[in-house]
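Heads up, one of the protein chains got dropped from this complex, but the rest are sitting where they should.
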Amino acid sequence: MTETTPGWLTSDDLEQARARMPILYVEAVPVRVDDSGEVTSVGLLLRIGSDGTVSRTLVSGRVLHHERVRDALLRHLEKDLGPMALPRIPSSLQPFTVAEYFPTQGVTPYHDPRQHAVSLAYVVPVTGDCRPRQDALDLVWFSPQDALSLAVQSEMPGGHGVLLKQALAHVGYAV
Amino acid sequence: MTETTPGWLTSDDLEQARARMPILYVEAVPVRVDDSGEVTSVGLLLRIGSDGTVSRTLVSGRVLHHERVRDALLRHLEKDLGPMALPRIPSSLQPFTVAEYFPTQGVTPYHDPRQHAVSLAYVVPVTGDCRPRQDALDLVWFSPQDALSLAVQSEMPGGHGVLLKQALAHVGYAV
Amino acid sequence: MTETTPGWLTSDDLEQARARMPILYVEAVPVRVDDSGEVTSVGLLLRIGSDGTVSRTLVSGRVLHHERVRDALLRHLEKDLGPMALPRIPSSLQPFTVAEYFPTQGVTPYHDPRQHAVSLAYVVPVTGDCRPRQDALDLVWFSPQDALSLAVQSEMPGGHGVLLKQALAHVGYAV
Partner (left out) sequence: MTETTPGWLTSDDLEQARARMPILYVEAVPVRVDDSGEVTSVGLLLRIGSDGTVSRTLVSGRVLHHERVRDALLRHLEKDLGPMALPRIPSSLQPFTVAEYFPTQGVTPYHDPRQHAVSLAYVVPVTGDCRPRQDALDLVWFSPQDALSLAVQSEMPGGHGVLLKQALAHVGYAV
């Protein structure tokens, strides 16, 4: 999970908090849907880590102090997909799952070496023009079948591949 | 629940089926949402029954043979709200609840004297221009608070008021 | 999906209804859970079809006229797992998904050559002693990982393997 907006926490503050309590995140799986709401493709961000490894990620980021979950979702979608993506934030806050990223591997399928993050995960249709900003190189659209392929899954470390599978299972796809 | 599209069942066939097995319905609560997905108003259809009583209803109707649930949702939304309503059918088929209408009162909060109907219920944002067709006089938009008022609830018989409350609770409103 | 309790529909009646409207089913994925609610194993019924093929299935069956969904769930769990299985029927009727079995292949991931069945699917912890009755040979418990294996999936035709994957994704497993 990449979070480059420091908000009004200094880096030191954030480091301290990360060592002491779970950090609340939101995560969005951007999708294209047809008129009947069926998911036709899934958008994955292409990133290059500080160590040069290529990975594909979902839209994600922290919820700030005094920020509503739905505003955090909108902010991170605009941050990652650009201002013209036109995401349809869900009307209900009920997530399809809660992903628990532990600094220790193996506690759950999710892993984040930096912190204990608890992430509310949503499928979010986007209808506009997506232009990844910040540290993402590109946004690539996959069919649900291709998104579930081993090739794509192998580029989604830290349990993000599991989360993507859960999202697709929630909308009716499981291969 | 009003269903005036007979499909390819004759009236006699439908009567027979209704006496012998639960009939599958879909129900949609049409809402307007803001950019953050928050529900700002709820649309209720104004109908006059065959006995002259005024009532407010949700969008609902049968699922036909060989019809997908999402296609039935789309069809009934277009039937009740007109072709320009632009409903956003949910990407997941997980309903917020399942409403069971029994011909006998008191088994559940829902009641339909004609039949045992089991209804998959969804909150559906609509973004376009709604023009009720068929037997509805009008579509009236209410704030969530007004939709929960006693006055509106008293005009929603058969448990539809309960279902509306459940829908609003699902999106964060309960007064 | 196997349904051997005819209820008070004659075979002819059922045949007629199946040709004309979607038939409402419930489906349960029986699981064992630990004290923290985490799924530790999944129960699959071993069946031999009329043509001699071995298959593994979930608990499933029709909802009868004037029967509540939760009573149908309980009835089919007792029918398939025996009277001492002690299933914990969910307090909410919100299913984890709705599976649409079409007589035509390819419309959805689910297929039933006999009928158009729409199934409300639930994960149901069982705490007692399971003794499969009726036409099932045995109930076999699998770890979530083994239940997701290709070997097991290949023995679950008609989309039941997909539904099992969706159930496991819903409770946090996706391999």
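Here the chain labels run A, B and C in written order, and each chain numbers its own residues starting at 1.
Here is the rule we use: a contact is a pair of C-beta atoms (placed from the backbone, for glycine too) under 8 Å apart; a residue touches a chain by one contact, two chains touch by 3 or more.
What you are looking at is a predicted structure, and each value in this text was computed from that prediction instead of being measured.
Put simply, the missing chain touches A, B, C once the whole complex is considered.
Across C:L46, C:L74 or C:V140, the residue that sits in touch with the chain not pictured is C:L74. From the options A:V63, A:C130 or A:A147, the residue with contact to the chain not on display is A:V63.
Residue B:A169 is the one among B:L46, B:V152 or B:A169 that touches the chain not shown.
Seen from chain A, the chain kept out of the figure touches residues 8-9, 13, 17, 19-24, 62-69, 92-98, 100, 102-104, 107-108, 116, 118, 120. Mapped onto chain B, the interface with the missing chain covers residues 97, 108-109, 162, 165-166, 169-170, 172-174. Annotation for chain C: contacts to the undisplayed chain at residues 31, 33, 35-39, 68, 70-71, 73-74, 88-94, 96, 123, 125, 170-172.
Throughout what follows, only the chains that are shown with their structure count from here on.
Inter-chain contacts peak for the pair B-C, counting C-beta pairs in contact. Matching the C-alpha atoms of chain B with those of chain C calls for a turn of 180 degrees, to the nearest 5.
A straight line joining the Cα centres of chain B and chain C is 28 Å long.
Taken residue by residue, chain B touches two or more other chains at 68, 92-94, 96, whereas all remaining positions touch fewer.
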